[in-house]
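Note that one protein chain of the assembly has been removed; the remaining protein chains are unaltered in position.
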Amino acid sequence: MEETKTLTLKDRIRGFIDSFGVPRLIIAAFLLALFILAPFVGADLPTQISNTINRFCWNGILVLAMVPMVHSGCGLNFGLPLGIISGLLGATLSIELGFTGAISFFAAIVIATPFALILGSVYGWLLNKIKGGEMMIATYVGFSSVSFMCMMWLLLPYHSPNMVWGLSGKGLRTTISLEGYYSQVLSNFLKIQIGNFSIPTGALLFFALMAFGIWAFLHTKTGTAMTAVGSNPAFARAAGINVDKIRMLSVVMSTWLGAVGILAYEQGFGFIQLYMAPFYMALPAVSAILIGGASVNKATITNVIIGTILFQGIVTMTPTVMNNVIHMDMSEVIRIIVSQGMILYALTRKSEGSKG
Amino acid sequence: MKTKMTKRMLLFRCGTILVLLLIAGLMFLIGRGHTVYFDNKKAEYNGQTIETPYRIDVYVNDERVGKLSSGDRGMASWMGQNFKMRLEITKEKGGKKQIANVALKLPYNMDGIILNLPAMLAGLPEDAYLSEFIPAPVEVTEEDNEVVTDEFGLEGLEEGMEESAGE
Amino acid sequence: MSGGRNTKTGVEGAAKKISGGRRFLNFLGANTVPIMFIIICAICIPISGFSPAYLINEIVTRMGRNTFLILALLIPIMAGMGLNFGMTLGAMAAEIGLIFVADWQIYGIPGMVLAMILSIPISMLLGVVCGKILNAAKGREMVASYIISFFINGIYQLIVLYMMGSIIPIKHTTVKLPRGYGIRNTVSLLNMRQKLDDLLAINVKGVKIPVATFIVIAILCIFIVWFRKTKLGQDMRAVGQDMEVARAAGINVERTRIISIVMSTVIAGFGMIIYLQNMGNLSTYSSHSQIGMFAIAALLVGGASVDKASIGNVFLGVMLFHLMFIVAPSAGAKITGDSMIGEYFRVFVSYAVITIALIMYETKKRREKSQMAELLAAEQEGEEV
Partner (left out) sequence: MSNEHAPLLEIRNIKKAFFGNQVLTDINFKLEEGQVLGFCGENGAGKSTLMKILFGMDVIRETGGYEGDILINGEKVTFNSPFDAIAAGIGMVHQEFSLIPGFTAAENILLNREPQKKSVISEVFGERLNTLDRKEIGVRADNAIDRMGVKIDSRMVINDMPVGHKQFTEIARELSKDQLKLLILDEPTAVLTEKEAEALLDSIRGMASRGIAVIFITHRLHEILSVCDNVVVMRDGFVVKDVPAKDTNIEEITRWMVGRSVNNEAPEQKDQDKSAPQETIMKIEKLWVDMPGETVRNVNLEVKKGEILGIGGLAGQGKLGIPNGVMGLYEAGGKVTFDGKEIPLNSPRKCLDASLAFVSEDRRGVGLLLDESLEWNIAFPAMQIQNKFLKNYLGGLIKWRDEKAIHEVTQKYIDELQIRCTSSRQSAKELSGGNQQKVCLAKAFALEPKFLFVSEPTRGIDVGAKALVLNALKKFNRESGVTVVMISSELEELRQICDRIAIVSGGKIAGILPASSPSEDFGMLMVSSVK
């Protein structure tokens, strides 16, 4: 009797590890160790936690942008730069048109929306043509569009002196300060500050709003259809669903969320980064959602939240803690290995069907 | 039969690895590079002072690497230990050129080697004219530390582009 | 990568009637990318204002520099594993070799040879790792190999930035960072700069031809041609076309695929050394990061596709792609008055080419499937008459 009992316990632990995934467990343990170590090596824990929360707010929506496409079976959205570009267009046009303060943030969202819809539809149409090879092509669509926009940032007739190069008077700068525009507008809204510990309530609420929107959408008829398309496209087709249309919708949603995500990122970061900056922005978002427990064709809001916290926690904690422990700042390298390793892990899982 | 084949193959494989290692060792010998510095400076040896000629032209591989007036230093890279050079010595200004072909063995462990040419030409022993060049520990000020800046340590995209584009 | 199972259906065989006009269109369709590039170059060359002698000189240099690297891509394509974005791994192995050689002060061609020998075990190890991962990610090899290159880049940085100088002995301050460990951003390879290119080089009307480099490239080409005729080469082609059939015939599919990646990685390592000896310095943390992308873009410009590539594609691709690379910035500057436009343009074109090639490959796969239905419908009509 004893033996069977221990066996079941062992099985249960094993089952838990299997369902959670070994790499995820290691990452969570690593982060936990960092938090425990932090006070001992002289890092200020409240500041660290505040930083983590802040970075969570910056990146949360970009990670959320993965969800619709994963749900509809389009795989991980390596084409996120497309959404980011829409966001950047919104941001720059909002400034160009003379909006300032908090208004400029919402104006940017509004202006970014049509771009996101158009780019998203084209992108979705393309992905429908190449079902099965989404991820690789998405990556390169992202790259092409970013490098195309590099030319556009130089050529488009922007005039706002806050954005163009001072000397030539044309062509946008690589970094544009958002001071006086929407820098920190969300974070400072209802901000709670206790000593070194601060909570950017507004930004959290904004993320919560977006996350709730997606959660609610997934509970509607169309959202249900989207999940079914991702789970088994043949089933959905047999049930009369226009698979291509649903996939297209998911791509548009992902693109739009990418646009809003980059705006939220900018408001926290305080700068607009143009040119090559969006190039690799998809990768941290992809690895964050995977760290959160998503797979190539399954993702939930919980995955987004857990993943972003874990990922950004590591990003904020490693430099300080590592520096203090071994006097080597290995945080960048650790981040690369962790995040890329996570993506690789997800890609090699056999159970996740043959989407790629 | 199968085992015999693999044994034979193993032998061949070990042979190949050995050959590669041998080549690698050979490369260590013939490829060892040295930086040779030529001094046209006064030398002191056992109390005797050797005067410098007016000018020495140093040719390495038929290429002039130094045109050394008195007190000058020149340098050249050399691969391997058997160093050869041709010196064209002008004793006085306007004087006739004297040609000397010099061959000497460079010590394997020294990266930089200073040759005091007047001392060497005077036929002094090796330790009189050959010394190791030890670079002064210069404070490097260049910003070399910050390597990875981008989110993913993948900065240098444009740099990479430039590079592939070439010179 | 394996095509759909062959179903034994009666209509399949009859699909072989193509008219002349359609054949011409097919030719255009199959060669869209090279034709597009010829047009781009034809427009840009006169605008750029470069002299033909200059262009020829540049192209010859670049061919010597890049061809070997691109050839590394051929073998995995043969084995049906697509474009090997993981060739970066070989480049990293080569860089590690070069760092050691620079530290040991081995100059010239011996230095190159030594670096190559050093890179072989590293390349093989990385190749096996990469091959194993790709075997686990069948069907999405390309995206996996692409991520692998990032992942291994992280490990490369760990080794080069933190372990070299602290754990792995590095002596010279010219190589090492002032802080005492880690390798500098750039490592000078001045002592082997163009040593291979200059060997036996001949000068034809101001155009320097790096004969020795071309001989090395020729040897690799001959090797590849010969390799196709070996048992292993045949097995790779078989695995590339249909894994299941190959497996049923007793071919060890997994092993064959790993070998193809290992070979590609080793060749890429050699290629990287040839590339860097021409450049004359090594950007420790960025030289490799774009190498895969450029090699792939060049190969695709040469008319290769994800599942089919030849040596001819490599040479045509190097020429066209680098011609575009030389003339685009200057032409862009002349047209728009901004020199950066051209720079960005060529970056854009490189990515766009890969994107288009990938899209064409995927759509081709789907088009083949729909042909069957046309035949059935036609048959039906035939019956009605």
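Letters A, B and C mark the chains as written, and numbering starts fresh at 1 in each.
Just so it is clear, a contact is a pair of C-beta atoms (placed from the backbone, for glycine too) under 8 Å apart; a residue touches a chain by one contact, two chains touch by 3 or more.
Just so we're clear, the structure is a prediction, and the values are computed from it rather than from any experiment.
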Interface partners of the hidden chain - shown chains only, full complex considered: A, B, C
Contacting the left-out chain in the complete assembly, out of C:E141, C:D235, C:E343 or C:E362: C:D235
Candidate in contact with the missing chain, chosen from B:T16, B:Q48, B:S69 or B:N82: B:T16
Residue among A:T100, A:S168 or A:T220 touching the omitted chain: A:T220
Residues belonging to subunit A that touch the chain removed from view: 219-225, 227-228, 231-232, 234-235, 237-242, 298
Residues from subunit C at the interface with the omitted partner, ascending: 3-14, 16, 226, 229-232, 234-235, 237-238, 241-242, 244-246, 248-251, 370, 372-373, 376-377, 379-380, 383-384
Hidden partner chain, residues of subunit B it touches: 5, 8-9, 12-13, 15-16
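In this section, only the chains that are shown with their structure count from here on.
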Closest chain to global C-alpha mean, per-chain Cα centroids: C
Mean-CA-position distance for subunit B and subunit A (Å): 53
Between subunit A and subunit C, centroid-to-centroid distance (C-alpha), Å: 31
Residues within subunit C bordering two or more other chains: 150, 153-154, 157, 161, 347
Shared-contact residues (touching 2 or more other chains) in subunit B: 148, 152-154, 157-158
Subunit C - residues contacting subunit A, complex: 133, 136-137, 139-140, 142-144, 146-148, 150-151, 153-155, 157-158, 161-162, 336, 338, 340-341, 344-345, 347-348, 350-352, 354-355, 358-359, 361-363, 365-366
Residues of subunit C touching subunit B in the complex: 58, 61-62, 65, 104-111, 113-114, 117-118, 120, 150, 153-154, 157, 161, 172-173, 177-179, 182, 184-185, 191, 279, 283, 285-287, 289-291, 294, 325-326, 329, 343, 346-347
Complex interface listing, subunit B residues touching subunit C: 20-21, 23-24, 26-28, 30-34, 77, 79, 111, 135, 137, 140, 144-145, 147-148, 152-161, 163-166
